[in-house]
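Missing here is one protein chain; the remaining ones are kept as they sit in the complex.
Which chain is which? They are A and B, in the order written, and residues in each are numbered from 1.
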Amino acid sequence: MAATATAPGAPTSRLGKAATEFDDRLIVAGPVRRTLNKVFPDHWSFLLGEIALYCFILLLLSGTYLTFFFDATMTEVVYDGEYDPLRGTDMSAAYASALDLSFDVRGGLFMRQMHHWAALLFVAAIVVHLLRIFFTGAFRRPRESNWLIGVVMLVLSLLMGVTGYTLPDDLLSGTGLRIISAILLSIPVIGTWVHFAIFNGDFVGEEIIGRFYIAHVLIFPAILLALIAVHLLILVKQKHTQFPGPGRTEHNVVGNRLFPTFAGKATGLLLVVFGVCAALAGLVQINPVWLWGPYNPAQVSAASQPDWYILFLDGSTRIFPAWDINLPGDYTIPALFWPTVVVAGAMFTVLALYPMIERKLTGDTAAHHLLQRPRDVPVRTSLGVMALTFYLVLVISGSNDVIADKFTISLNAMTWFGRIGVIVFPAIAYMITYRICLGLQQHDREVLEHGIETGVIRRLPHGEFIEVHQPLGPVDEHGHGQLAYGGAPVPKRMNQVGGARRAIRGFFTPIEQPSAVELEQQGEGRGLAAGEAARELTSSGRPSDGGRPSDGGRPQDTRD
Amino acid sequence: MSTTNPHSDAPTDAAGRPADRARVRRRSKQRRRIANVAGLMASLVLTGSLYSVFAPAQAADDTTSESAAEAAGRELYERSCITCHGENLEGEANRGPSLIGVGEASVYFQVHTGRMPLVRQQEQAPDKPAVFSDEEIDQLMAYVQANGGGPTLPSGNLQDGDLAEGGELFRLNCASCHNFVGEGGALSSGKYAPSLEDATDLEIYTAMLTGPENMPVFGDNQLTPEEKRSIINYVQTVKFQADPGGAGVGRMGPVAEGLVIWVVGVTALMFGIFWMGSKA
Partner (left out) sequence: MNTHETRPGSAGGSDTPGPLHGGPDEDYTPEQLAAMSREELDILGARYDGVEILHVDPGPEPGSRLEKRAVRQVGWTFAGAGISALLFLVVYAGSGWFLPEWAWAEEGTTWSALFTPLLGLFMGLAFTLAGVGLVLYTKKLLPHETAVQDKHDGSHFDRVTTGATLVGGLHNSGLARRKLLTRSLGFMGAAFGLMLIAPLGGMIKNPNKGNPLGRTNWAEGVRLVRDDGSPIRPGDQQPGSLETVFPAVPGGNRQSDAATMLIRLRPEQVTSDRPREGQADFGYGDYVAYSKICTHAGCPVSLYEQETSRILCPCHQSQFDVTQGAKPVFGPATRSLPQLPITVDDEGYFVARSDYIEAVGPTYWNRERI
């Protein structure tokens, strides 16, 4: 190794020498280069999981701050802090410390709210990420294991949310805890034993906040952290999936290298995620525990709800019919058991096993690295939309009292809406989605066969009017395109193939005239790479159709 | 009853301050509702003002058995209330309950919040701008009190109770229907506990005292007048208290927060990553 120190090309700068010293000891140059050279696809949807990751980082940081002040005990204290309307009230030490955190710690309320908003965003980002993975088929072999880990992480994040929601021991979270207790009791045979093990006796006892606290700050985060590490390692090992497109195969990844392009964007996203959470934390109040009051088993408030990610379970519980099952020997399976333990268990089991189920049903056991467009897999897409509709009806039912109150609808009617809707709407959603998928598929094929509608109407010599179509590729003697569908988006408008000026430049504002940037780019002779091939093919219609984007007489003019 | 029994001028005193405050607060809501009841209002204001011109003359004729206020109240009653509540406050089957024993407190609450007179029969009388003027309400109260009897209006500052105790009592007795902060909530089959956002001290007090419609009654032996004042103090304090943590999003709790995170948080970040992924 020492040989390199004298070798030609040895670093001469201080930094370079330091790096060499470093590598002498750790031999990391190889792995670091491999990491820096890793190629990431640049499609936006690949950033969804990262939002969740960055939320988790923010949760760890803000949560650690909160632990400096939070007292997770249920000792009865008399509040004597800044907040007048509760001064002199009996409450648990946990609730009192949550109040102190909000009113007596400088910036404490801000950090508390940031933690809570980040938690809501964390679960939301996981869900959106999961939907992307599902609808594009990214869970297929060889990525079933990562799908499974993802589902487990989703469940863990829900558990984190539930335990965290409970900690302040306010009237809202106490009501939630009461329902958790009832759910545990409802489990057949072992329910009461499980409840007594977790609560150390009957509801509510003295232990539960302390136990939930350690679960929330140590057990669940540790497992989650380990799973995130495994999730990412597997991702790196298996490399990213990608959408089909020119040059993209099952055996490569097209995109940007980690350094510097992707690293810059990812760090930027991290900062933006932190920024959104910080802005929400200051500008929008969340969980104002001082308004809820301390928990008291005899008190309750109208519109007591869990955080959004548990609303679906609250909804299923609200709409489930009153069906206790009485077994011989005076044993009972409570009605509460089905919409909570069974529904949640079934939903997450089906979710976790979906890759295996689909493999069984389709018999497709091959490895896939190219993603599918949702329209090309109508059954899966429709199943997904169906599940999503089911979920949404449950969420709406979970907030049915708020909806009933705000929109002056009968509460009982809302319950029946949920009961019927949860069966009817998913079926309707399936059928509609299936038709839409087929329709979109057909349109793709039609464009490939006949070309893009140009909007140019032509009168034939015998008087018939036809619309001129722009073929996308070589045509046979009947004028039909010979391109096959390859799973990639089919251009549907002239400006997507360079036959018209690109309508949108910039992100937010369409710029009609060539911008200074564009002119400069043209001056430098930079073409539009994507449109290059397609422009060659423009032949029918008017001569000017084949011109540069800046040419006049674009077909688009006549159409719009 | 620890409250005094004011006759014609005391209620105006007690009612004047909170009622004025309520009017100011209510302005924005009124604007929305005003269109709906504009026609009704116009005709009633007209009759009201016509009435006030003739009222003194009538009162002078009839001083033997009832006071001027009661006579004016009878006049109003016979015009606006008699079809549902009957000739002698005894009520009409399937139309309106008996008013015997409801007292002026109930009249104050029902008429001052605009619940009475009813526009049409429905699950629950909605609150709307009061149809009668404060003076007319006093007259109606005097009439019903004289002929039916019942709980009377309190006097003095209705917010002089203990704040924290009021909070405890509110959460134990009121929050189950009216929500933690008086947002209101849904009840069975289209009924609802109204929001306390526009409620004045006296309206809250009389509502507790008389239990309008589906609300349970909280008599003075159940919640003492001091306890009622504590509750009012808590409700009004929390209502006007600033939100230290930013926009309150209706102080609605998780449902509103969930909506915010999807509509604001997730949407903002989706735009962010579209932009990051875009070529331009």
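Going forward, a contact is a pair of C-beta atoms (placed from the backbone, for glycine too) under 8 Å apart; a residue touches a chain by one contact, two chains touch by 3 or more.
Every value quoted in this text rests on a predicted model; they were computed, and no experiment measured them.
Only one residue in the set A:Thr175, A:Thr433 or A:Gln470 touches the chain that does not appear here, and it is A:Thr175. Contact with the omitted chain, checked across A:Thr192, A:Gln442 or A:Gln482, is made by A:Thr192.
Contact with the undisplayed chain is limited, among A:Leu167, A:Ala302, A:Ala352 or A:Cys437, to A:Ala302. The omitted chain makes contact with chain B at the following residues, 168-169, 172-173, 176-177, 185, 187-189, 191, 193, 211, 213-219, 221-222, 237, 241-246, 275-276.
Those residues of chain A that touch the chain absent from the view are 2, 4, 7-10, 33-34, 37-39, 82-85, 103-104, 106-107, 109-110, 113-114, 175, 178-179, 181-183, 185-189, 191-193, 195-198, 200-204, 239, 247, 250-257, 260-261, 264-265, 267-283, 296-304, 314, 317-324, 326, 329-336, 339, 367, 369, 400-401, 411-412, 415, 516-517, 520, 524, 526, 529.
The rule we apply is simple: only the chains that are shown with their structure count from here on.
Spacing of chain A relative to chain B, judged by their CA centroids, is 46 angstrom. Chain B makes touch with chain A in their complex at residues 163-168, 171-172, 175-181, 183-190, 192-193, 234, 237-238, 241, 243-249, 251-255, 257-262, 264-266, 268-270, 272-278, 280.
Chain contact summary for the complex, chain A toward chain B: residues 42-45, 47-48, 51, 84-89, 102-103, 109-110, 113, 117, 120-121, 124-125, 128, 171-172, 265, 268-269, 272-273, 276-277, 280-288, 291-293, 296, 298-309, 311, 399, 401-402, 404-405, 408-413, 504-507.
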